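Partial complex: the chains shown occupy the same locations as in the complete assembly.
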(Lines give C-alpha, C1' and ligand atoms only; values in the text may rest on other atoms or scores of the structure.)
Protein backbone atom coordinates (compact mmCIF):
# COMPACT_ATOMS: atom_id res chain seq x y z
CA UNK A 1 0.00 0.00 0.00
CA UNK A 2 1.23 3.47 -0.93
CA UNK A 3 0.11 6.79 0.53
CA UNK A 4 0.11 10.06 -1.41
CA UNK A 5 -0.37 13.13 0.84
CA UNK A 6 -2.38 16.03 -0.61
CA UNK A 7 -0.86 19.48 -1.21
CA UNK A 8 1.41 20.51 1.72
CA UNK A 9 0.86 17.43 3.86
CA UNK A 10 3.71 15.18 4.94
CA UNK A 11 3.73 11.59 6.24
CA UNK A 12 6.28 10.98 9.00
CA UNK A 13 7.46 7.81 10.76
CA UNK A 14 7.94 8.80 14.37
CA UNK A 15 11.30 7.98 15.93
CA UNK A 16 10.68 5.83 18.95
CA UNK A 17 13.10 6.56 21.76
CA UNK A 18 13.89 4.82 24.95
CA UNK A 19 11.76 6.81 27.30
CA UNK A 20 13.42 6.16 30.58
CA UNK A 21 14.57 8.47 33.31
CA UNK A 22 17.88 8.07 35.05
CA UNK A 23 16.29 5.59 37.40
CA UNK A 24 14.90 3.62 34.51
CA UNK A 25 11.24 4.54 34.94
CA UNK A 26 9.19 4.76 31.72
CA UNK A 27 7.85 8.29 31.30
CA UNK A 28 4.30 8.72 30.03
CA UNK A 29 3.94 10.86 26.90
CA UNK A 30 2.54 13.82 28.78
CA UNK A 31 5.77 14.21 30.74
CA UNK A 32 7.82 14.90 27.62
CA UNK A 33 8.37 18.49 26.62
CA UNK A 34 10.73 18.34 23.68
CA UNK A 35 9.46 18.38 20.06
CA UNK A 36 9.01 15.05 18.34
CA UNK A 37 11.31 13.66 15.70
CA UNK A 38 10.84 11.31 12.77
CA UNK A 39 11.62 10.45 9.17
CA UNK A 40 9.69 11.80 6.19
CA UNK A 41 8.03 8.89 4.34
CA UNK A 42 5.92 10.75 1.76
CA UNK A 43 5.24 14.37 0.77
CA UNK A 44 2.50 16.22 -1.09
CA UNK A 45 3.04 18.05 -4.39
CA UNK A 46 3.19 21.46 -2.77
CA UNK A 47 1.35 24.24 -1.01
CA UNK A 48 -1.36 26.04 -3.00
CA UNK A 49 -0.52 29.73 -3.33
CA UNK A 50 -3.18 32.43 -3.57
CA UNK A 51 -2.81 32.50 -7.36
CA UNK A 52 -3.49 28.78 -7.51
CA UNK A 53 0.07 27.67 -8.25
CA UNK A 54 1.80 24.95 -6.26
CA UNK A 55 4.93 25.76 -4.24
CA UNK A 56 7.02 22.58 -3.77
CA UNK A 57 7.72 21.62 -0.17
CA UNK A 58 11.07 22.21 1.54
CA UNK A 59 11.29 18.74 3.05
CA UNK A 60 11.91 15.63 1.00
CA UNK A 61 11.46 11.90 1.53
CA UNK A 62 14.13 10.57 3.86
CA UNK A 63 14.64 13.82 5.77
CA UNK A 64 14.87 13.50 9.55
CA UNK A 65 12.61 16.21 10.92
CA UNK A 66 11.64 17.83 14.20
CA UNK A 67 7.96 18.72 14.60
CA UNK A 68 5.70 20.38 17.15
CA UNK A 69 4.50 18.39 20.11
CA UNK A 70 0.89 18.64 18.95
CA UNK A 71 1.60 17.64 15.34
CA UNK A 72 1.31 13.91 15.95
CA UNK A 73 -2.42 13.65 16.55
CA UNK A 74 -3.41 12.47 13.05
CA UNK A 75 -2.18 8.96 12.43
CA UNK A 76 -2.77 6.32 9.77
CA UNK A 77 -1.89 2.64 9.75
CA UNK A 78 -0.08 1.65 6.54
CA UNK A 79 0.84 -2.04 6.11
CA UNK A 80 0.50 -2.53 9.86
CA UNK A 81 2.69 0.46 10.73
CA UNK A 82 1.36 3.59 12.47
CA UNK A 83 2.44 6.77 10.67
CA UNK A 84 1.73 10.47 11.30
CA UNK A 85 0.21 12.91 8.78
CA UNK A 86 0.86 16.61 9.32
CA UNK A 87 1.04 19.87 7.43
CA UNK A 88 4.58 20.98 6.53
CA UNK A 89 4.04 24.09 8.66
CA UNK A 90 4.07 21.83 11.72
CA UNK A 91 7.65 20.81 10.92
CA UNK A 92 10.21 23.05 12.61
CA UNK A 93 13.50 21.87 11.18
CA UNK A 94 15.49 19.23 9.34
CA UNK A 95 18.16 17.46 11.39
CA UNK A 96 21.28 16.31 9.58
CA UNK B 1 -30.48 10.34 -7.54
CA UNK B 2 -27.20 12.12 -8.30
CA UNK B 3 -25.31 14.53 -6.06
CA UNK B 4 -23.11 17.38 -7.35
CA UNK B 5 -20.91 18.92 -4.63
CA UNK B 6 -20.28 22.67 -4.85
CA UNK B 7 -16.80 24.13 -5.39
CA UNK B 8 -14.17 22.27 -3.30
CA UNK B 9 -16.55 19.85 -1.59
CA UNK B 10 -16.19 16.09 -1.91
CA UNK B 11 -18.67 13.26 -1.26
CA UNK B 12 -17.09 10.19 0.35
CA UNK B 13 -18.43 6.71 1.10
CA UNK B 14 -16.92 5.76 4.44
CA UNK B 15 -15.12 2.42 4.61
CA UNK B 16 -16.75 0.37 7.31
CA UNK B 17 -14.27 -1.75 9.20
CA UNK B 18 -14.67 -4.50 11.67
CA UNK B 19 -14.28 -2.60 14.87
CA UNK B 20 -13.24 -5.29 17.25
CA UNK B 21 -10.42 -5.49 19.72
CA UNK B 22 -8.30 -8.56 20.15
CA UNK B 23 -10.86 -9.94 22.57
CA UNK B 24 -13.67 -9.33 20.12
CA UNK B 25 -15.33 -6.39 21.87
CA UNK B 26 -16.94 -3.78 19.61
CA UNK B 27 -15.26 -0.40 20.18
CA UNK B 28 -17.42 2.71 20.27
CA UNK B 29 -16.46 5.46 17.79
CA UNK B 30 -14.92 7.67 20.44
CA UNK B 31 -12.28 5.08 21.23
CA UNK B 32 -10.82 5.20 17.73
CA UNK B 33 -7.89 7.52 17.10
CA UNK B 34 -6.87 6.83 13.53
CA UNK B 35 -8.13 8.99 10.63
CA UNK B 36 -11.10 7.74 8.68
CA UNK B 37 -10.96 6.22 5.23
CA UNK B 38 -13.36 6.03 2.34
CA UNK B 39 -13.93 6.21 -1.40
CA UNK B 40 -14.58 9.44 -3.30
CA UNK B 41 -18.05 9.30 -4.88
CA UNK B 42 -18.39 12.84 -6.28
CA UNK B 43 -16.28 16.01 -6.40
CA UNK B 44 -16.96 19.71 -6.92
CA UNK B 45 -15.66 21.72 -9.89
CA UNK B 46 -12.84 23.29 -7.92
CA UNK B 47 -11.80 25.73 -5.24
CA UNK B 48 -12.51 29.40 -5.89
CA UNK B 49 -9.27 31.40 -5.92
CA UNK B 50 -9.06 35.03 -4.83
CA UNK B 51 -9.24 36.17 -8.46
CA UNK B 52 -12.45 34.22 -8.92
CA UNK B 53 -11.01 31.40 -11.01
CA UNK B 54 -11.63 27.74 -10.15
CA UNK B 55 -8.70 25.47 -9.24
CA UNK B 56 -9.61 21.83 -10.00
CA UNK B 57 -9.41 19.45 -7.04
CA UNK B 58 -6.54 17.00 -6.52
CA UNK B 59 -8.78 14.06 -5.70
CA UNK B 60 -10.93 12.31 -8.30
CA UNK B 61 -13.92 9.97 -8.20
CA UNK B 62 -12.84 6.49 -7.18
CA UNK B 63 -9.86 7.61 -5.07
CA UNK B 64 -9.48 5.92 -1.71
CA UNK B 65 -8.81 8.71 0.76
CA UNK B 66 -7.84 9.27 4.37
CA UNK B 67 -9.56 12.17 6.13
CA UNK B 68 -9.52 13.85 9.54
CA UNK B 69 -11.42 12.30 12.37
CA UNK B 70 -13.77 15.29 12.59
CA UNK B 71 -14.50 15.43 8.84
CA UNK B 72 -17.36 12.98 8.93
CA UNK B 73 -19.94 15.08 10.71
CA UNK B 74 -21.91 16.21 7.65
CA UNK B 75 -23.78 13.29 6.11
CA UNK B 76 -26.45 12.88 3.45
CA UNK B 77 -28.58 9.90 2.57
CA UNK B 78 -28.51 9.18 -1.18
CA UNK B 79 -30.68 6.28 -2.44
CA UNK B 80 -30.81 4.88 1.07
CA UNK B 81 -27.04 5.07 1.58
CA UNK B 82 -25.40 7.39 4.12
CA UNK B 83 -22.53 9.39 2.55
CA UNK B 84 -20.19 12.08 3.94
CA UNK B 85 -19.72 15.58 2.51
CA UNK B 86 -16.46 17.39 3.36
CA UNK B 87 -14.16 20.08 2.04
CA UNK B 88 -11.13 18.76 0.15
CA UNK B 89 -8.92 20.41 2.78
CA UNK B 90 -10.19 17.84 5.28
CA UNK B 91 -8.68 15.05 3.15
CA UNK B 92 -5.12 14.21 4.18
CA UNK B 93 -3.97 11.75 1.53
CA UNK B 94 -4.85 9.34 -1.25
CA UNK B 95 -4.13 5.68 -0.54
CA UNK B 96 -3.15 3.44 -3.46
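Letters A and B mark the chains in the order given here, with residues in each chain numbered from 1 onward.
Heads up, the rule we're going with is that a contact is a pair of C-beta atoms (placed from the backbone, for glycine too) under 8 Å apart; a residue touches a chain by one contact, two chains touch by 3 or more.
Source: prediction; values computed, not measured.
Shown are 2 identical chains; the number of copies across the whole complex in this structure file is 7.
To be clear about the criterion, only the chains that are shown with their structure count from here on.
Taking each chain's centre as the average of its CA atoms, subunit A and subunit B sit 22 Å apart. On the side of subunit B, the complex with subunit A involves touching residues 33-35, 47, 49-51, 53, 55, 58-59, 66, 68-69, 88, 91-96.
The touching residues of subunit A, counted against subunit B in their complex, run 1-7, 9, 11, 42, 44-45, 48, 50-52, 74-78, 82, 85.
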